[in-house]
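Below you'll find the structure I mean.
Every protein chain except one is present and positioned as in the full complex.
This part shows chain A:
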Amino acid sequence: MSGSEERTPLRVEGLSLLTSRDILLDRLSFAVEPGEVLALSGDAGAGKTLLLRALASLAPKGITVLGDIHIRGRRILVTQDGALDPLRPLGAQFTELLAHQSGMDERTALRRAAEALERFQVPAAARRLALHPHELGEAMRWRAALALAMAAEPALLLADAPAAALDPTQRVRLLSDLAAWTREAGTALLLAGRPQPDPIQADPVHSGLADRRLILAQGRLEAPEEEPTPAPPPVEPAPSGPPILSVRDLRVAFPLGRSWRGEERWLTVVDGLSIELAEGETLALLGETGSGKSVLARAILRLVPPVGGQVSWLGTDLAAAPPEAMRRARRDLQILFPDPLAALDPLMTIGAQLAETLESLRPTRSPADRAARMAEALEEVGLPTAVLDLHPGSLRPAEAARAGLARALLPEPRLLVCDEPAATLDGAERADFLALLQAIRRRRRLALLYATQDAAEGLRMARRGLVLLLGRIVESADSAVLAAGARHPYSRALVAAAGLVRPALHGDPPSPLRPPTGCALRLRCPLAHDGCAQVPPSLDPVAPGHRVACHVAQDEAQDGAQSGGKAP
């Protein structure tokens, strides 16, 4: 045995996991070297979690483990929920683990804990050690969980879908910090789950997040094939003509009751937004959680009542529309929900729900015609007609997403509003669904409003992109421009995170209840200067068809214009 093999923290040879009936994992062999980051991906249910548990000797009961697992040094498994003890402050958890693992006394352990948190850019780390896990935000809890694991100096860190619930901007930053640290410390890192939000474009190896990538499929490990770069979508001519949808100064806010001084308090989610959409135009709404994209999508369909502004469809103001006009507008405006299964009534069959939609929006159709329409819509989304007799409970997520799409297509809409329609889908299913959506949109010449956190996906689906931050537009440009040269630091961070490159934003998003003065991004922005705290930037053009709300970007654009158009 050579010296390098002696040092390999994890070497697996012919590992199989069996139940009495099935082979779950079939003769896996791989190794992770010190300081190497191995990304392990695979569809939901491929056995990633099971493999990690088996490597940590925590395989569930009733599972037989065959083959050899050689582990040198200490191994630590960070589970999917990033579990910390809810009853004890962070500091106590660090001291206990470090005392147990390395026999460290309390002072040293606390110092080590603060250093570990600082590696993840936790501000005022020493003070946070007195907090309990529930007093931390989700992002902070993940930083603490990973810092706790790394503070123990493991030779092998097994991380199961870490921070999967966080926004891409925060998740990618966290994972980059973790990978940088494990490389520096010589820890082998096995990163399971789907660190890549998008299976086609973002590859953790290309972006430098991981050194190697393995795919778990049908119980076997496969090296990723060289995927051909997807052909760039055919450039569609910019749709012209008068806008069919026009949103002016839309404001959505929710009352929070009164403060102790008797002032009404409001949570403003959409703050004076204006959009125009022409026939057949596609527009992506990009932003982190809480940016207001989903509420905006719903406010356009009047599923959420706005407190101000106007939404007009084909010149009709929807707020003032009589029921009959509203019904006609609903026929044209349809929506896809983020959780398609939850958007179906669990007690009614799919057929009954499709029929109900058709009956309500196209009441003049004859029953025979309705049945034919339903069959057509199902065929269009690739579902068998047998689905009509099923209840939503017996559908898989991919089928539910297609059933939701079929329901939206039934009344023959002209605008499809999509609120993260593929959020519940993974891997190939997600790619298939989005391709289907794109194909149907082209065939039917639908206008599309596509809200998503994943900038790459949004910009691929739509010709134009709007970036939202705390209910306001901060950048608006063509997708190609945004993807290649976004001007706003927030847009750049979204695009970087979608490509699994560490986004340059500090800290966590501010609370929408107390947004910072001036620019909403200034506390996280790497470019912020004193002026940013004074005045909120307005949305001004920096190039034809490209508008940005950022003091720095606007100054740069001006300088560029003055010095002969050499904008950076």
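One rule holds in what follows: a residue touches a chain if its C-beta (ideal position, glycine included) is under 8 Å from a C-beta of that chain, and two chains touch if they have at least 3 such contacts; residues count from 1.
Please note the rule applied: contacts and distances are computed from a predicted model.
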item: Listed names "Electron transfer flavoprotein subunit alpha", "Aldehyde dehydrogenase family protein", "Oligopeptide transport system permease protein" or "AsnC family transcriptional regulator", matching UniProt entry of the absent chain; value: "Oligopeptide transport system permease protein"
item: Selected from A:12, A:318, A:344 or A:418 as touching the chain missing from the view; value: A:344
item: Full-complex contact with the absent chain, from A:99, A:326, A:371 or A:431; value: A:326
item: Of A:127, A:265 or A:396, the residue in touch with the unshown chain; value: A:396
item: Residues in chain A touching the chain absent from view; value: 298, 301, 303, 326-327, 330-331, 333-335, 337, 339, 342-348, 356-357, 360-361, 382-384, 386-387, 389-391, 393-396, 398-399, 402, 404, 407
